[in-house]
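Apart from one protein chain that is not included, each protein chain of the complex appears where it belongs.
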Amino acid sequence: MNSMLSSLGFGIVTASILLPAAVGFTLQFSATGVLNIAFGAQMTFAAYIAFICTQAGMSIWLALVLGAVFGAVFSALLNRFLLARFAKRGTTFFGMVVVTIALALLIEYLVEIIWGTMSVNYQMTGTGVVHLGAMSFTHSQLVVMAIGLGIAVATHSLLKYTRIGKAIRAVASNTDLARSSGVPAQRITDIAWLISGLMGGAAGVMLGISLSSVSYTMGDTFLIEIIAAAVLGGVGQVYGAMLGALAIGVLLEESAIVLGGAYAPISAFAVLILVLLVRPTGIMAGAAEAKGIA
Amino acid sequence: MADQLTDTPAESTSSDSEADRVTGAAILRVVDLEVHFGAVRAVNGVSFEVQTGTAVGLIGPNGAGKSTALKAVGGETRPTSGRVIFDGIDLAGRPSHVAARAGMIRTFQLGGEFARLTVMENLLVSVPRQRGKSIWGALGGRRWWGAEDAAEIRRAREILSRLELREKENDYASDLSGGQRKLVEIGRALMARPKMLLLDEPMAGVNRSLARHIEHALSALRNDGLTLLLVEHELGSVERLCDRVLVMAGGRQIASGHMGQLRSRQEVLDAYLGGR
Partner (left out) sequence: MAYYLLTLAVYVVVGVIACWGLNLQFGDTGVLNFAYILFVAAGAYTASILSLGHPNSSSYQHYFWGAHMPWPIPWLAAAVVGGLLGLLVGLLVLRRLRGDYQAMVLLVVSIMGSYIVSADPGFLNGGVGLALIPQPFKGVLHLSQVGYEVFYLALALLAAAVVFEVVRRIHISPLGRVLRAVRENEAAAAAVGHNVAAVKLLVMVIGGAIAALAGAIEVQFIAAWAPAGWDYTETFGLFAAVIVGGRGNLGGVALGALLVQGLFLEGTVLLPNIGNPALIGAIQWMSLGALILIFLYFRPQGVLPERRRTYSSDITTRRNRMAALPAALTRRSARG
């Protein structure tokens, strides 16, 4: 029982990393209609940029900010100079998926060429442990959780209270309608890529902090968990993605205790598939149902 | 019956009075149809019947719910509630291939063609129960399905000739004009040997001469005895083609009758001019 509680703690940490990633992934997908398989590779890239920053003597938290900013800029540039051009050529939904797959290969192996296949470590100081009942967290894990929570709140306020956020929601729920009613969809698309890059970048560095190492396949492996969280929540559903992140995060760590580490991802994905059999469009089905993806 | 559509030329070219048309029982009965999208009630309690061999028009302002009603009847959209009884079978909630196999083929308001298939292939796709369309039939090779396919190709050519698309046979559907694509869709529907067509704005966005051509083609089909349910904004065509017209607005059915009578009805004018 105690071990289940303590793994609940790990689950929450994992969920805190999954949360920005899944939210960024799903937000960008619903606003732009591009299923971005390169998202994991982009996370890895940002995590390595943060690694360079720590090498240069910066604190890990400053590195996190820079990693996230790099992620945002990189993502926006990818869209502007690559994806938007394919879209302009009339590349179909599935064509775009293949484009992002190719991008994932390019980024992942570029990272491998630059930094090699050995994993690297962030230089972190002051890693004390805090006990909360049966759960114990390192200081950095606590900060990771705080950041996850902060991003959840920030996303909520962005979507709810700002004009840009409302416009994103409008485009996400119905691109044609939003376009015909004067929302500048082009700018929204840019912003969506920027935000998803920011969140992915932050999540990449957070993952590196939590694993206390960074490797070139890190984001790629994590992508599956992101997709699971996003699909579980209902693709395009920001709050669904938050719930999905929590569910997948906790499930992964709990099943690691109950079934053993090797089976943890299997049980999490089995749950995902079972849920989809019952609710084919995720927990938060609804608006996404009406959208209809070509 | 459907075979005659293409084999016999239209004999009675214009007969607008209902009296001399053979009309049987209702082939389609729609009862209390509702389609909701979240809070949007796109179709909000619509009931009507279509008599065998007649043409019924469905008109109304933009967003009235006409396309949604047609999709719900044809099975693409699942109705929230209500019944769709076609040829004695309740099709409500059944997928669209079931409706199509029962003999009810829907055309699309936009983008219904198979873009990277040729016009001929667009037509051949909808031939029902073809030998070469099952996996074992296909593996049997051309010797097993070739002769039957050749017969269907001839039938497709006849339909294309009637639609004046014969020369376009080998063009990709994506290379045709909007109006020609609508014609391809009509031809494709006919290849399925249907009992009834659900047509969603077959003349919208088509230049005037092509629109008249489409109207004539539909008129000939109606005279051959095919049942039509037609959504259309061009009221002149609706008046010439349809025996009866239903008016929808805001998801509801607000009037029905002959087009001639409806033109003067206040609620119809309000619906169109009021924009709701």
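When the chains are written out, they are named A and B in that same order, and each has its own residue count from 1.
One rule holds for everything that comes next: a contact is a pair of C-beta atoms (placed from the backbone, for glycine too) under 8 Å apart; a residue touches a chain by one contact, two chains touch by 3 or more.
These numbers were taken from a predicted model, which means no experiment stands behind them.
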Chains shown that the absent chain touches, full complex: A, B
Hidden-chain contact residue, picked from the options B:Ala138, B:Ala204 or B:Ala220: B:Ala138
Option touching the unshown chain, where B:Leu176, B:Ala192 or B:Leu241 are the choices: B:Ala192
Of B:Val31, B:Ile89, B:Ile153 or B:Leu210, the residue in touch with the unshown chain: B:Ile153
Residues belonging to chain B that touch the chain removed from view: 74-76, 95-97, 100-101, 105-108, 111-118, 120-121, 124-128, 130-135, 137-142, 145-146, 149-150, 153, 169-170, 172, 174, 188-189, 191-192
Interface with the undisplayed chain - residues on chain A: 29, 35, 37, 82, 85-86, 89-99, 101-106, 108-110, 112-113, 116-117, 224, 227-228, 230-231, 235, 260, 262-263, 265-266, 269-270, 272-273, 276-277, 280-282, 293
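What we mean here is this: only the chains that are shown with their structure count from here on.
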Chain centre separation in whole Å, for chain B relative to chain A (CA means): 46
